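A selection of the complex's chains, in situ.
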Amino acid sequence: MAASGCKGFFLSAFDYKTEKYVIAKNKKVGVLYRVVQLAIIGYLIGWVFLTKKGYQETEESIQSSVITKLKGVTLTNTTETGLHLWGPEDYVIPPQGETVFFVITNFIETPNQKLGYCAESFRVLDGLCRENSDCTEGETVVAGHGIKSGRCLKKDRNSTGTCEIYGWCPIERHRKPKEPLLAKAENFTIYIKNFIRFPRFGFSKSSVLDTSDDTYLKKCMYDKVHQPYCPIFRLGDLVRWAGHSFQDMALMGGSIGILIEWNCDLDKGYSKCNPHYSFTRLDVKSSASSITSGYNFRYARYYKNAVGESYRTLFKVYGIRFDIMVHGKAGKFNIIPTIINIGSGLAVMGAGAFFCDLVLLYMMKKSTFYRERKFESAKNDTRKTNGEGNVLPEVKGHRKKVLERRQLTDLSPET
Amino acid sequence: MAASGCKGFFLSAFDYKTEKYVIAKNKKVGVLYRVVQLAIIGYLIGWVFLTKKGYQETEESIQSSVITKLKGVTLTNTTETGLHLWGPEDYVIPPQGETVFFVITNFIETPNQKLGYCAESFRVLDGLCRENSDCTEGETVVAGHGIKSGRCLKKDRNSTGTCEIYGWCPIERHRKPKEPLLAKAENFTIYIKNFIRFPRFGFSKSSVLDTSDDTYLKKCMYDKVHQPYCPIFRLGDLVRWAGHSFQDMALMGGSIGILIEWNCDLDKGYSKCNPHYSFTRLDVKSSASSITSGYNFRYARYYKNAVGESYRTLFKVYGIRFDIMVHGKAGKFNIIPTIINIGSGLAVMGAGAFFCDLVLLYMMKKSTFYRERKFESAKNDTRKTNGEGNVLPEVKGHRKKVLERRQLTDLSPET
């Protein structure tokens, strides 16, 4: 008996159990349900899969290496040093071709500074004084150029003067430049080489085309339309494409972002994965604060004279800083996201069915009737009760039954 | 006939089919199922959607550009060079305001080094010798300062000496600094400007507030509580917030990470997306190895004397390296993750129903009875078998049916 039980059980494990359906010949709900189904299928195929490539696993953490090289020379003529020729070794900082580099477009040179005593600039609030007591000895001038020596230097007794400081003298003149000294920098060219790698897919590529044309890189110049893959850019163009005028920017400096976008569908193959360049200004001129726009810094060159005293030339350089930002996104078919999207779509379809049920069972004229049919009570008496068991319709439903039965019985010969 | 068949089929495609349910008047399982439903709905709404914002698509690959500028001067007084004034152009390396920069807090200066012959330091193991044969000519001193000339220099015959080397002489003294020479660096200030962009959402913002107050940036100083959006930081504070003492760190150097966190809910709008700063020390002092903590490197300034011979000043600089790390996360409503979360939640609810079925069908007193009602055999003989096909209850079930039928037949008109 037990054995046969087991066997029976084992066999029945391979019986196919399928849900029992009640057909509600109700076109309204029927159509509604079809619409829901179509909507979900349309969303799944049209939007998730075709538009959003939901069948792909994507990687956004890109490994990138950028090499840059500038070309071009220009001449400047200043009162301090006269004619001076600028080459990349001078105007590119740092010179070794990094991702972020700075191109000098304007500068203030202060040659032959020596350590010693001189008057603080009138521009520095903390440097102003009326008598020596205003210049505490050994105190640093806030946002100034040196250490107060304790004396207050002024033209005459009752004028306002500035503290004497110990520092690099003469101090830098605060005159703003009128026009960029390296205005010609507009014609310099940048060669950008970008090597990227998507670690998850082990895919790597360079932004420089493998061309058979030996002189390609010597001749070409980037152009969104005609030469979208030439890695050589004219400085002036970069700034223009970012929506600004080079000459304006050159005066006080600024910061330009060069965005390199790699949007790769690795299902499509190597050659389809190419960089796209866009350009934007990073130091957006905000309403008021002037500090947020413009870009400058100082550096010094140190010398020693015959007797071994050091002196220096201080450069305050204004210029354009270029930030090369690489962003990449690679997608490749993967079963997991596919299943997830399909699965969740189907589940939502189930929700749709549930919704249609509600309509059918509570919003239709014949709701009560449908409820009776959908829900079969599991009580071992013959009387049916509807699933939601709210009495009023229930009773109606019950009455109907009774009537039906009566009709039956009426026809019965016994009466 | 076929036509009508087609028509029939077409029409029936719009019949709504709904699953047939059996109502088990079993409060235990009923409550259990409601609990399961509530749990899942609670998880979905409370955790996934409200807490984790599961309805959003998120982007973590942020594009960031950082500009830094230091302010402050300090005076040092060393035996080699006497009074010396340090400005940002000297103590910040590199000077052009990069994301990663180094601030000198201490240094060992070795002026007037010339290429020539001198004795290797006693600190270098490979440089020690007892006779010339220990100093193979032309061999590099491992972790040393030059190339062995072949001679062994020692005070007296049987003492231990060091090899003579060709290199920059005099070689650097290995004395550890007692206290930081630029202790005042504690009061220097950093101005950090961070521009970020979320490529997927085309959202970009700067860490510098657009303020109408012209002097805001000149006065403000960052403070977690009072001025969380002021981009100007005091070096001493940064180190303190990272949990260390500036003076200790200044002595041997170290590395501080400035983490800028952008956690943006783009559904909430531009002004709600703001940077949050946190500070941590990167060169965690590990139990033993001393090399992992502290930070220093060497650089040299080259000069030429009247006759054109070059000589240099070597600086071994200790200091604090600041790494500005930007991390961002932006979320925006998107239909796909929403559907995925809802869908999977519903699917799991289905699993809950399956579980409750198991309870109902195999753990209740009246399991057999419920099984009979749930599973309706599809065989075209009158005898019903329950789905699990274990015989005993089956029979019971069968009898019951027969009885019911008899009642019906009693009422049947045929008779």
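Note that the chains are named A and B in the order they appear, and that numbering of residues resets to 1 at the start of each chain.
Here is the rule we go by: a residue touches a chain if its C-beta (ideal position, glycine included) is under 8 Å from a C-beta of that chain, and two chains touch if they have at least 3 such contacts.
This structure is a prediction, so every number in the text was calculated from the model and none was measured.
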| item | value |
| --- | --- |
| Overall number of sequence copies in the complex as this file defines it, 2 displayed | 3 |
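Assume only the chains that are shown with their structure count from here on.
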| item | value |
| --- | --- |
| In the complex with chain A, residue positions of chain B that touch it | 12-25, 59-61, 63-65, 67, 69, 71-75, 81, 83-85, 87-90, 94-99, 112, 184, 187, 191, 193, 195, 197, 199, 204, 206, 208, 210-214, 216-218, 301, 303, 305-306, 335-336, 339-347, 350, 369-370, 373-376, 387-391, 400, 404, 411-413, 415 |
| Parts of chain A lying in touch with chain B, wherever the complex brings them together | 1, 4-5, 8-9, 11-12, 15, 17, 19-27, 29-34, 43, 47-48, 52, 54, 60-62, 93-94, 100, 102, 115, 140-141, 143-147, 166-168, 255, 257, 259, 261, 280, 282-284, 286-292, 295, 297-300, 302-304, 306, 308, 310, 314, 321, 323, 325, 327, 329, 340-341, 343-348, 350-351, 353, 356-357, 360, 370, 373-380, 382, 385, 387, 408-409, 411-413 |
